[in-house]
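Heads up, one of the protein chains got dropped from this complex, but the rest are sitting where they should.
Up next, chain A:
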Amino acid sequence: MGERVVGRSVRRPDLIEKVTGAAEYCVDVTMPGMAHAKVVRSDRAHARITAIDVADALAAPGVVAVVTAADIATLHARFGHIIADHWILAPDKVRYYGEPVAVVVAETVAAAADAVELVRVSYADLPSAMDVDAALADGAPLVHEESYDATGDESFQNLSHVDESATAALSNVAHEVTIGWGDVDAAFAEAAVVVENTVHFPMLYAYAMEPYNAVASFHDGALTVVSTAQHPYMVRDDLARVFGLPLSKVRVTSPYLGGGYGSKSYTKVEPLASVASWVSGRPVKLTLTVEEAIYTTRVDSARIRVKSGFAADGAILAREFDIVMDSGAYADNSPLVMAKAVNRCFGPYRVPNLRAHGVSVYTNTSPASSYRGFGAPQGNLAGETNLDQAAERLGLSGADIRRRNLVRKGEEILPGKRGIDADLPADLEMVVESLERDRKDVPYYGVGFGCSASDAGAYPISTAQVRIQIDGSVLVLSGSTEMGQGSRSLLAQVAAEELGVDLSVVTVVQSDTSVTPYERTTGASRTTTLVGLALQRACADARSRLRDMAAELFSCPVDDVRDLPGAVAGPDGREVDFGAVVRQWFGGSAGEVTGVGLLRRDGATQQMPPFWEVGMVGVAVQIDPETGVVAVDQLVTVADVGFAINPRAVEGQDLGAATQGLGAALHEELVYDGPQLANANVVDYRVPRVTDLPRKIDLMIAERRDGVGPYGAKGAGEGTLNPIGGAVAAAVARATGRWPDRLPLTPERVWRLISTD
């Protein structure tokens, strides 16, 4: 359709900075006079703190301060954007092994680490609830004695305005969501086949390779923080509440992030570094180890019971889901993760009768929060393996039962929500064709499909600015964060396209709450679609201002000024480039023009969700029956993105997401052994390595211009992860003849599937 810059796999400028080592990450940032922090952490799962003795630590060489809860009692010393239950430092009791109890500030990291050993914390142990069964049992010890009102998805008002009124907690249920429609019981009674199964989704760690870190400076009633936050504006809001500061007095900046995958959403170590600076009067840097990062945020594990009724032809009549998530000691974003799991578990299918119920449960374990896919990987494993088991019973193929039930373009998945903006049956055929083409006829070989659709984009509030310089070059400002996904390059493409300027003169500046305009979050695959739209509006606004200025210069009505690439033309045909318009209007060869783009829930983005993110994958596995090792023979994905602004970047997101999905499907699981994790390190928590590469990788892109975003684009980056687990489980079931009920499918588990009668 005539685009010049978008739709091409242009080289990403940020990659050049990154291959030279020049790119600045948070961990590289220093501040003048900076001290270093190390955290004293709880060494038990649930205990009352009876005393903290910091005298020896304070006397140690190089120690500047030791901060405990008592030192910050005058602050609002809790955070949490849904439920403000997360204490910066444990005040009276610890709720999980690894919880911060004190912060040591010293001249060097080594001095701080040495002094951590000298802080003596005395505890009185409490009974602990280490898993959801223990936490939900009668008489279970309460992780939180007080409960705070939580809100579910889309109650945006409530999401941002924490209800401070606490009531006595009656249970360890942090949050509960139920959705449904129709008459499920009647439909089950009529069904030709009813299939019920229970699956277990493992406790995961996102392992963004740059661990959480932050450097904070509290000075003259203002707070400046550089951190690894995906959502610097959300962190700013939390910090402003902690210190009682106006939002304008808190500046949060996120440089390049060394990976995020959702795990750097919301507030993590920023309050610890900030209170350390507030107490010590020095800028303070805090960098976690990987072990500490695992104890900061992990992924919700889940147990999901699913029951579905089918007509004899394979049509779904009813589905029922019961989801229990282990959300750990603090709610963080788990209520929303659980709400999304409830929204997404039943799949992009025609489900005439539905009952889906989920609870997010507090346990004395590491707090869980957002992770790529946001509840979808958990729920999808249940829904898809249930569908495939039904297909077996009905004598249908995995592809046929999906053909029978997938929603068609425009159909609603959730009543009252945007109809699906994708052609799922067509996407499925692309996967089937590729998988079947290379299917091998060998023993212990199986294929599996996975379909998902996620209500993506989060809440549509985005702003963007473009600043046209006197030489015609362009600055793009966005509060979104570059964490590897490629938004910095992609937004430059959009601006170059809209303004008709060369890509090389566009520079994108991101994620600084005092410089770049408001962006609610960088998550839910929203940036391309929502920031892209805001940026298009900003470019249109800049063009409008330039036309107004040119009309003055030409002494003509503004309607007589025409847009040209990088320039305007007057009624006499005279062409003036952007830089010249700015220079001549201001005079004196100086000045600039700013275009502003604002996006809210209105017009094209009125209906929720802003778009549906599709996950459509196929895998083929080959199993070594002697060892149970699963080799991935084929990985086939379709990115249904509407329009790929940078196709290679889309493929990169899809393969990356699929690989993380394969990690969860085959290798990754955090395991609690008593109060602490048995494998809180990258040796024992095994993530995919290059030797695990699938033999065949087919990354396809479906471009039907059916998204609300620029040029018909929709988001990508999560979708392909979501259905991988179910697809692998189905493939393993077909290869072994037995259905697994949990991930990861480690060699031992697969060997047992094969070897057990």
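To be clear about the criterion, a contact is a pair of C-beta atoms (placed from the backbone, for glycine too) under 8 Å apart; a residue touches a chain by one contact, two chains touch by 3 or more; residues count from 1.
Criterion: contacts and distances are computed from a predicted model.
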Undepicted complex member, UniProt protein name, chosen from "NADH-quinone oxidoreductase subunit K", "Spermidine/putrescine transport system permease protein", "Sugar ABC transporter substrate-binding protein" or "2Fe-2S ferredoxin-type domain-containing protein": "2Fe-2S ferredoxin-type domain-containing protein"
Contact partner of the left-out chain, one of A:G33, A:G221 or A:P557: A:G33
Given A:S248, A:Q606, A:N681 or A:S755, the one touching the chain that is not displayed: A:N681
Of A:G259, A:G500 or A:G712, the one touching the omitted chain in the full complex: A:G259
Candidate in contact with the missing chain, chosen from A:V194, A:A540, A:L655 or A:M700: A:L655
Residues of chain A (touch criterion as defined above) contacting the omitted chain: 9, 11-12, 14-25, 27-28, 33, 61-62, 107, 109-111, 206-211, 256-261, 289-290, 483-486, 648-649, 651-653, 655-656, 658-660, 681-683, 687-691, 693, 697
